[in-house]
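Yeah, one chain of the complex is gone here, protein chain that is, but the others are all in their spots.
Chain lettering (A, B and C) follows the sequence in which the chains are written, and residue indices restart at 1 in each chain.
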Amino acid sequence: MYGEGILKGLGVTLSYLFKKPVTVQYPEEKAPHYPRFRGYEFVWYEDRCTGCASCAKYCPLGTIKIVTNPELQPNVGNKYGLEIFDIDTGRCMFCGLCVEACPYDALFMGSGFERATYTRRSMMVHIDELRLADKQPSAFARPHLHGVEFGERTSLTSPEAGR
Amino acid sequence: MAVSALATGCQPPGFFDGQNLWHEWVVNFFPRIGDSICRGMGGHADGGPPNWLIYLVLGFLGSLIVVNIAALGVPFVVLLERKLLGRFQNRIGPNRVGPFGLLQPVADALKLMTKEDITPAAADKIVFALAPLAFAIPIILMFAPIPWADHASLANLDIGILWVIAVTTAAEAGIFMAGWSSNNKYSLFGAMRAVALLVSYEIPLVLSLLGVVLLAGTLNLSEIVLDQRFAPNILWQPLGFFVFIIAVSAELNRAPFDQLEAESELVSGFHTEYSGMKWAMVQLGEYAALIGFSAIIATLFLSGWKGPLWIPGYIWLVTKMAFILCAFIWVRATIPRMRIDQIMAFGWKFLLPLSIINIFATAAEVIAFPDALPYWLIPINIAFAGACVVGMAKLLGFQPKTRKIVIPGRPVIGDDTPGRIVPLMRGGN
Amino acid sequence: MTRQLAGQEIAAALKGVFPEALTDVGASDVTVRGEDILDVCRHMHDAPALAFDYLVSLNAVDWIDSFEVVYQLVSIQYNHKAVLRTRAYGREAPVLPSVSSVWRGANLQEREVYDLMGVRFEGHPNMRRIFLWEGFEGHPLRKDFLLQRP
Partner (left out) sequence: MTLKTEPIIVNIGPQHPSTHGVFRLRILFDGEVIHDVEPVFGYLHRGSEKLAEERTYTQIVTLTDRLDYLAAMSNNLSYCLSVEKLMGIEAPERAKYIRTIMAELMRISSHLMGLGFFLQDLGAFATPLMYMFREREKIMDLFEMASGARITYTYMRPGGVNDDLPPEFMPALRKFADEMPGYIDEYERLLRENEILITRTKGVGVLPRDLAINGSLSGPALRASGVPWDLRKADPYEVYSRVQFDLPVGQIGDNYDRFLVRLEEMRQSLRIVRQCMQQMPAGPFRADLPMLLRPPKGDAYAHVEGPKGELGFYLVSDGSISPYRCAIRAPSFINLSLLKEMLVGWKIADMITIVGSLDFNMGEVDR
């Protein structure tokens, strides 16, 4: 009492003057993120996708739009060719239910987080963009990805990815 | 006021005959400047410009320097505060603009200048525009009597302390004008609190200074510094220092006495509605007052520009000021804010009696030892101050006790076989 | 564990005092006639053997033909709980007595039920909308509330 408590508090703050700050200087250094991080750039493997639209069905917000056309890929098993596979990431809340629902391991969450845009329209991820995107899948709901070299951020092509 | 502006530096020419040492020049930087200008203009010789012109030019130059100390010092004090607060809070603080964030003040100033200047529609426009000036200008005036080195004050006033107190009190009018004219209820609360704080803290502030005045026998700041030949006044006046520094932090609206801007209650209180350059003026006033008062504290209690080494006096003074500023920032980083009525009670019941006790004790000491106080009084004074603070706190019941949290042993509801009636612990232990 | 009182237990405790109030006795709940709910609740709060001093939650379900209001009660003293149900009929202005005089905790919850379901609670000190603004048309949690999609 008599200011003892205040002095204790002052001692605590003073001790921090000589400690290393915990700040992470973001653009230069990045805090580590973990394999399961659910991020941007959905990873989609077209050769595995059958166009079943489970992802669209399980999306709580209905941000995925799928239009299939059986004439596009008539010869490859019981698959539909996809005409449209759009993800409206402007409304997406990255819950990952679509990934969980996908029965063929065709859709993955991405692991990026630096995709600010200036317009709402450019938040729309179209099928061509998904085809061409650098594939850096997240291990969310795909535990077999934990073994894959993740830190390297290599682009994963279809055969080895998550199977 | 007698415009002795730096003209005290106009010594007789023989003053620096032959002693053209560099370090002599550095030590006596301020007097030399005045002196050189005085001589460059022809001095007091016949045929030169009239004395009033010299005084005018010197006064103008001197006030330019002092205003710039305030105006340029403020951004760097703000930077210092942000950096230090960052470190106290285990983060870095501003470091993006320039090396170590040193250009942050420039960026801040540019931002403030380009910001839109909003006047609320229902505000009293004239008073609203005048209030930042009424707040900032008196505070800059406060720098006039501060002695930066030997014989280097803008105005070597014989009533230096009174002048400082008077002009800083006048600044409160600016706060009240700002709060009232904004036509905002938060600002009104802030303004009212400002007045209440002013009334209750100005008295202990002045009374605690009387001890120093009694010791030095003068109100002149330069002479008070010269009087602290043997030891700084803080050793003779620990109780006065204690009261003074608390009253000053209330006067400066610093934590834990920042009720009038209390960002978590009043959304920055009296200057809620200010923006752009007007807001910058308010900030300027606040931080200039902080600089000014740390200079005053250093002058009155830490023997001002006097230092044991050959280092120039103004560097000593600035070092001491920086130390006091850091202490203020440190306190701000740690201590929560008090409530307005608790502050009032603290001021009237605790600080005021202490400052009066201090006056009587000092007076007794001065009567007993009219020439100079003996050194063995220092520990006695410190012990006396501690005893006074503790005794006063005890007398008034200012000894809040912490409380233990109760962890009930067995009988927690439901922590037993289902459905059994468990006796409750009535209101804990 | 908090003991869930069976419907028969609550009914047995209430039968003697309110012979006509109970309309239905379920496995773990009882349904009370709408106009008696305040008296039943007060009895359950005050009776020393029941001592339901804590209202956990009060919410309503729209069953089209009626609004069912469910009271989850807990006795902190005895650590047992009970579920009371009551029904308010009518789509226009279903009315039930307010229990906020028994448990103050019902105050905001009854306002919420009124706001979103449209069941008025008579005797409530401040029966106004709580989440939506005054002048909002309709009560959104009703099953017949049409969502106006753009």
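To be clear about the criterion, a residue touches a chain if its C-beta (ideal position, glycine included) is under 8 Å from a C-beta of that chain, and two chains touch if they have at least 3 such contacts.
Quick caveat: nothing in here was measured; it's all calculated off a predicted structure.
S.K.: So which shown chains sit in contact with the chain we cannot see?
M.R.: Visible chains that the missing one touches: A, B, C.
S.K.: I'm checking contacts with the chain that's been left out. Which of B:160, B:256 or B:347 qualifies?
M.R.: B:256
S.K.: Quickly run down the residues of chain A that touch the omitted chain.
M.R.: Touching the chain left out of view, chain A contributes residues 1, 3-6, 8-9, 11-13, 22, 33-38, 58, 60, 93-97, 100-101, 109, 138-141, 143, 146.
S.K.: Residue by residue, what part of chain B touches the chain that was omitted?
M.R.: Touch set of chain B with respect to the missing chain: 85, 88-91, 185-186, 189, 255-256, 258-259, 262-267, 332-342, 398-403, 405-408, 411-415, 424-429.
S.K.: To test your reading of the contact rule: which positions on chain C touch the chain that is missing from view?
M.R.: Chain C touches the missing chain through residues 1-2, 53-57, 59-62, 70, 72, 76, 79, 83, 103-109, 112, 116, 130-133, 140-141.
Quick note on the criterion: only the chains that are shown with their structure count from here on.
S.K.: Rounded to a whole Å, what is the gap between the Cα centroids of chain A and chain C?
M.R.: Roughly 45 Å separates the two chain centres.
S.K.: Could you work out how far the Cα centre of chain A sits from that of chain B, in whole Å?
M.R.: Here the centre of chain B sits 54 Å away from the centre of chain A.
S.K.: Can you give the whole-Å distance between the Cα centres of chain B and chain C?
M.R.: 62
S.K.: Provide the residue numbers of chain A that touch chain B in the complex, in ascending order.
M.R.: Going by the criterion above, the answer is residues 1-2, 5-6, 9-10, 12-14, 16-17, 19, 21-23, 25.
S.K.: Which stretch or stretches of chain B touch chain A in the complex?
M.R.: 84, 86-92, 330-331, 333-335, 389-390, 393, 399-402
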